[in-house]
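Sending over a structure as C-alpha cells; questions will come in a sec.
The complex appears here minus one protein chain, its other protein chains still in place.
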Amino acid sequence: MSSVTTMASTISDVVDDGDSLYLAGFTHLIPFAAGHEIIRTGYDDLELIRATPDLVYDQLIASGCVSKVTFSWAGNPGVGSLRAFRRAIEDGVPNPIETEEYTHYGMVAALHAGAADLPFMPVRTFAGSDLVDQSDAIRTVSSPYGDDEIPVVPPIKPDVAIVSAQRSDEDGNAHLWGIPGEQKEAALAAETVICCVEELCSTETIRSDPNRTLFTADAVDHVVEVPYGAHPSYAQGYYDRDNAAYLEWEEVSKDHEDTQAWLDEWVYGVADRREYVEKLGAERLLDLEVDSKYATAIDMGDY
Amino acid sequence: MSSVTTMASTISDVVDDGDSLYLAGFTHLIPFAAGHEIIRTGYDDLELIRATPDLVYDQLIASGCVSKVTFSWAGNPGVGSLRAFRRAIEDGVPNPIETEEYTHYGMVAALHAGAADLPFMPVRTFAGSDLVDQSDAIRTVSSPYGDDEIPVVPPIKPDVAIVSAQRSDEDGNAHLWGIPGEQKEAALAAETVICCVEELCSTETIRSDPNRTLFTADAVDHVVEVPYGAHPSYAQGYYDRDNAAYLEWEEVSKDHEDTQAWLDEWVYGVADRREYVEKLGAERLLDLEVDSKYATAIDMGDY
Amino acid sequence: MEYTDTELMVTAAAEQLEDDDSVLVGIGVPNLACNLAKRNHASNLEMIYESGTIGSNPSSLPLSVGDPVLASGAVGIESMLNGFSYYLQGGRIDVGFLGGAQVDKYGNINSTVIGDYDDPAVRLPGSGGACEIASNAHRTIIISPLEERRFPEEADFVTSPGYLDAETERADLGLRGGPDAVITDKAIMGFDADGEMIVERLHPGVTEDDVQAATGWEIQFADDVERTREPTDEELRLIHEELDPDGVYLD
Partner (left out) sequence: MEYTDTELMVTAAAEQLEDDDSVLVGIGVPNLACNLAKRNHASNLEMIYESGTIGSNPSSLPLSVGDPVLASGAVGIESMLNGFSYYLQGGRIDVGFLGGAQVDKYGNINSTVIGDYDDPAVRLPGSGGACEIASNAHRTIIISPLEERRFPEEADFVTSPGYLDAETERADLGLRGGPDAVITDKAIMGFDADGEMIVERLHPGVTEDDVQAATGWEIQFADDVERTREPTDEELRLIHEELDPDGVYLD
C-alpha cells in the first residue's frame, strides 16, 4: 500500500547514496522529473541500472552523482551516443564510472528473475558474443533434457525503481498504454517503488478496466503526480515526444561545460517540475499537443 | 497470416488423429463449440493438454476420442470432480487413458518455454511433492550462482491450440478482456492455432487499442467466428457463466449412459453451434444476458 | 444464536487473517472468511484469486475462482503465468488457503489420488495451484472437516508439501512459509517446532476424545487448549444477509 507524496520529499526519503536505482521506460514515459530531482538532491555514489540509459542518465552522470551504470544500450535514440556517459568512461569526467553490461533481453530477463524470485533465467543470447567474457554475471547451465548449454542471467533487484504510467489511483494501481517497455518487471523486481503518473484517477477508473492495469498497489510504495513528468520523453495520448530536445542534447552534451550550464539552467535553476514546465513555455507545450484518438470501448459487463 | 473459416471445416482440416491438442482458457472463454465439433468429427487417439480440463474435456473423454490427458487440475470448478475423466482412469470406461500431470505453474511455465523456444523453465514448485516421482518431465538444475537445485519443466508445444477471444480481425489479431488464463502462451507454443471469437471486428478496432491485443495474426492460422462459442463457460461482457449447467453436469455425468444420452442430444444431435444455441432457447440466453459496464476510455493520441 | 459447523469454520478462518494481508482466496469457506474479515478487522485485505484477478470485489458469490464477477471491478487481472510468477513465486502472497482429500500429521496435503497412483481407488483433481501455494505463500491455512480418513498419519500421496517428514527443512528445499493453522469442524490446530500438528483450540462442545477419534494418529494437544470463540450475532448476520444470502455454501 502506498502514499501520495511530492517528488522532492519522496526522493530524499527513499533514495540513499549507495543505492542501485532503476529509472524505467523504453523511450516512453521516462521519469525525467524524478531524475532531475535526484540531481538536485545531490548524491555521489548511485548505481544506475537500466536497459536504455537515456538523456536522463547522461544528465545524472554529468552531475557527478553516479559511480556505476548497468545497462544494455547507452545511446541517444535515433540521434547518436550519450556524450556524458562516454566522457565518464573514456576520460573519467566528471568522475570515472564502473559499467556492467547486458543485452536488452539479458537485462529484462534478469529483471524478470528478480521479480519472480528465480535464481536465474535462461536466454538464447550471449552465445558467440564477447559480452560473456566481460561479465561474471552471465553464466551457462546444461539443460537436463539433452540440449546443449544455455546462457543464464542472475536476478537483478534494484534498491529503488522509479516507474511511470499515465494514471493511477492513490494506492498505485496503474494504467499504462502505449509502449510498456520494462516498467512492470522493474516495479516488481525492486525493493522500493516510486510510481510517477501524469494524473491521479479514481479507483473506480482503474476497476473499470482491470486488464489495463500494468502493476498494482502491491508493487508501489509512493505515488507522485507529476504532469509532463516525462518530458522530453512522452506520455502516449498526453503529449508528443520532444524530438527537438533529443537533437539539441547532442549539441549541448558535446562539451562538459555546456552540459553543466544546461544543468544549471534546467535542473538546478528550477525548484521542481512545475517550474521546469513553466520555463518550457506555452508555445513548446502547444507544439507537443496531440489530437485525441480514443480506443474502441470494451464492455466488462455489470456482473 | 490466417483465414476465416467455419468450425467444421477447420477442425477436419487441422486436427488429425494422434495430435496433441490444447483447448485453452481458465474458466473464461473455454472453446466448447470447438470441442463439440471435435466429438462430431470423430477421433480415437487425441492427446488433450490443458491446465484445467473442464466439462469440455470430460465430454471429449466420454465420447471416446481421447487416449491421453496432460493436465494440472481436472475438476468441475466449484462443483466437484470430472466424472468421465475419473471413469476412464479408474475403470477404463469408455477406454483407458494415459495421464501426465503438472501443477498449474508447472504447466504454464512449460507452455512459456514452448512459446519462447527455451529448453526448460525453472520454477519454485514441485520440491517436496510426490509429483516429481510420477513424471519424467520434471527435473532439476543446479543454479550456477550458488543456490541449491531448482526444479525445471520442459517446453510443451501442442500440435494444435484452440484459443479464444471476444473479438479479432480476419487476420486473427485478437482483443481479450477479463481473465486471460494461458490463452496467449498456448497460442504462441502451438504449431497450428485456431482462434475462436465471439465476433469479427475491423482491423481499425484492433489498431485503436493495441495494448488490448493478446496475440497477433503471427500466432493464428484460422479464425472462426462463433457467437456463444464458449457456453456454458462465458465471454466477459457478452454473456454470463451458466453455473446451472456446471451443476447439472455433476448429475448427468454420474453415469456413463446418461452422459452418452447427453452427448447424443447436445452434441451429435445438433449440426453446429448455431443449432446448439437455438436448442438452448431464448429464455436461457436471456438469463445469461449481462448489463453493460464500459471501461473508462483511453486516448492513444492521433500521432 | 444458533450456528453451524461451517459458520464456525468461517469465523475461525477469518480470525487468522490480518489487515493488509494479501490472500490467495479459494471458493467456499475461504471466500466467506476473507469477505467477513474484510468487513470487520481487515478492511485492507487484498483478495487475489488463482484465476489472476487481483483486488476482486465481487457483488455476488462466485461458483468458481474464475467467475466473471471476480474480473469485473478487480483492480488488476494477470495471466496465469504472471500471477504465479510474480504474486506467488515472487513472494507477494501472505496467506494461501488449502484443502484436500488428506492432510497428514505434518501438514502435507494429498489432492491427487487415494490409493496407488498408477491404479487409483479415487482419482482426485490434482494439484492445480495447490503445490505452489503450499510452496510459496508466506503462510497457509488448511480448511477441512476432521475425519479419520481425511487425517491419516501419512498421506497416500503428497501433492502439496507441508513440513515434509519433520526432519527435512522446508528452506533447504527452497520452500517459503508453511502451514500455519488447520481449521476443522471440531478443532483448530497449529504446528509445533518440529512441524507436527497440535490441537490448540476445541470448538464448543467438542472433547479431546472426539478429536482423537477423528484423527488417524495420536494427535498432540497443547497444554493450554482453549475453546474456539463462537460466532457473534453480528458475524452470523453478515454471513447470512450479505455474504451468502442465497445460502449457496451454508445450507
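Residue numbering begins at 1 within each chain, and the chains themselves are lettered A, B and C in the order written.
FYI, a contact is a pair of C-beta atoms (placed from the backbone, for glycine too) under 8 Å apart; a residue touches a chain by one contact, two chains touch by 3 or more.
The shown structure was predicted, so the numbers you read here are calculated from the model rather than taken from an experiment.
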Contact set of the excluded chain (shown chains only): A, B
Options A:Tyr22, A:Tyr57 or A:Phe85, residue touching the unrepresented chain: A:Phe85
Sole contact to the chain not displayed, among A:Glu101, A:Glu170 or A:Asp272: A:Glu101
Of A:Glu47, A:Glu182 or A:Asp218, the residue in touch with the unshown chain: A:Glu182
Option from A:Thr41, A:Asn243 or A:Gln260 whose C-beta touches the chain left out: A:Asn243
For subunit A, residues in touch with the removed chain: 26-28, 51-52, 71-75, 77-79, 81-82, 85-86, 89-90, 101-105, 108-109, 111-112, 123-131, 134, 147-148, 150, 178-182, 184-185, 234, 236, 240-241, 243, 246-247, 290, 293
Subunit B, residues in touch with the chain not shown (by the definition above): 1, 112, 115-118, 169, 173, 188, 203, 206-207, 210-211, 213, 215-219, 300-303
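In the analysis below, only the chains that are shown with their structure count from here on.
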Chain whose mean Cα position lies farthest from subunit C: A
Chain whose Cα mean lies nearest the overall Cα mean: B
Separation of mean Cα positions, subunit C and subunit A [Å, integer]: 40
Whole-Å gap between the CA centroids of subunit B and subunit C: 28
Sites on subunit B at which at least two other chains make contact: 124, 147, 150, 178, 180, 236, 240, 290, 293
Of all residues in subunit C, the ones touching two or more other chains: 53, 67-68, 71-72, 77, 85, 89
